[in-house]
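A single protein chain has been removed from this complex, and every other one stays in its place.
Up next is subunit A:
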Amino acid sequence: MSELRDVFITGTGAILPGERIGNDRMEDFIGRIGGRPSAVGRRALRWNGIEGRHYALNTDGEPLHSNASMCADAVRAALDGAGLSLGDLQHLGAAATQGDYLVPGHASAVQAELGAGPLEAFSYQSVCASALMAAKGAWLSVRAGEADVAAACAGEFSSRWFRPHFYEGSALVDEKGRVRIEADFLRFTLSDGAGAVVMEPRPKPEGLSLKVEWIDMTSLAGRFDPCMWAGSTPEARADMTSAWSHAGPAAAHAAGAVALLQDFDLLKIVIRAWIGVWLEKVDAGRIVPDQVDHLLCHYSARSLRQEIVGLLESTAAMVPEEKWFTTLSESGNVGSASIWVMLDAFMASGRGKPGDRVLCIVPESGRAMIGFMMLEIV
């Protein structure tokens, strides 16, 4: 059996479509449900601390891109950054919360947009942590010697799901025209974009690369109901036979089972579960907080961060806040693409030096999952 190889991220790419949209113009793009401005929008923005984001549609709701085309652009940018071309690519892992189609998988759409020749393509569908699922697939493939050039990409086109017709005429809007908070909140949280990384068994000849030391994923789906989901109503989401696919599209829409939803009560519990996984890794010595030079943690809201920090400090598990790097407030929460958008901005920032250890953390509320990726700058 051949030996496992070291693996390096030799290129990163990020695509944020259109212009940067400030808080004041958001609803021009995602629309106003029932023609009225959102009641919870301002509260959501205070909570998440986001000041700008990008949308892949215009104010009439017409798409400027597809999820797949943004991902393809991000892969091209990452290949460019690595000094490689499309023909070198042997493995493509593509992640998304929701691809452009229901079927087939996102990876085939991205491959088609790339116009790439035959290669291995893998689709990963979950919420934010799907980015690291794709990264783990790419990492293992290069590590095992199955591929010499692998790309992992992730993209989101959330805004189209936030347009008024996803809610109007459904049980999510009451007789007074008010939208349920479980639905409206996410409209002010998520936005569009894509990101990608390229992995190879050796560092780039010039410039900085990132050695992938390990990627750990922990899913706790067996213990929780869905916390962020689309495809079922809030009341019936634990019952798989009530899913949208059983009811059929028209009845599902009427019941409010098509829109993306979030359970906030459960989210608080899931946050504690994520912290539990983190503390377990610190305790096991897998993560030594003092030895982390840069922390790229994808968190959906500023207020969550404050809650987490208190507990981490009292348990000596905190990475000091000056080591945290984030793009949340300026470019928003891009779901699965966020970690790559952050990593791309981090590499461009000049903050990282050879020998620095970079820890990426991606918690996902979907059904309680968290992923960790440890990198070393070389």
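Everything below uses one rule, namely that a contact is a pair of C-beta atoms (placed from the backbone, for glycine too) under 8 Å apart; a residue touches a chain by one contact, two chains touch by 3 or more; residues count from 1.
The rule is short, and it goes like this: contacts and distances are computed from a predicted model.
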| item | value |
| --- | --- |
| Choices "Carbohydrate ABC transporter permease", "Iron-containing redox enzyme family protein", "Transcriptional regulator" or "Acyl-CoA dehydrogenase" - which one is the UniProt name of the chain not shown | "Iron-containing redox enzyme family protein" |
| Which of A:T59, A:S245 or A:T315 contacts the chain that the document leaves out | A:T315 |
| Touch criterion as defined above, residue of A:R202, A:R223 or A:R286 at the omitted chain | A:R223 |
| Contacting the left-out chain in the complete assembly, out of A:V173, A:V282 or A:L296 | A:V282 |
| Which of A:D28, A:D80 or A:E235 contacts the chain that the document leaves out | A:E235 |
| Sites on subunit A contacted by the missing partner chain, in the whole complex | 220, 222-225, 235, 238, 265-266, 268-269, 272-273, 275-277, 279-280, 282-283, 311, 314-317 |
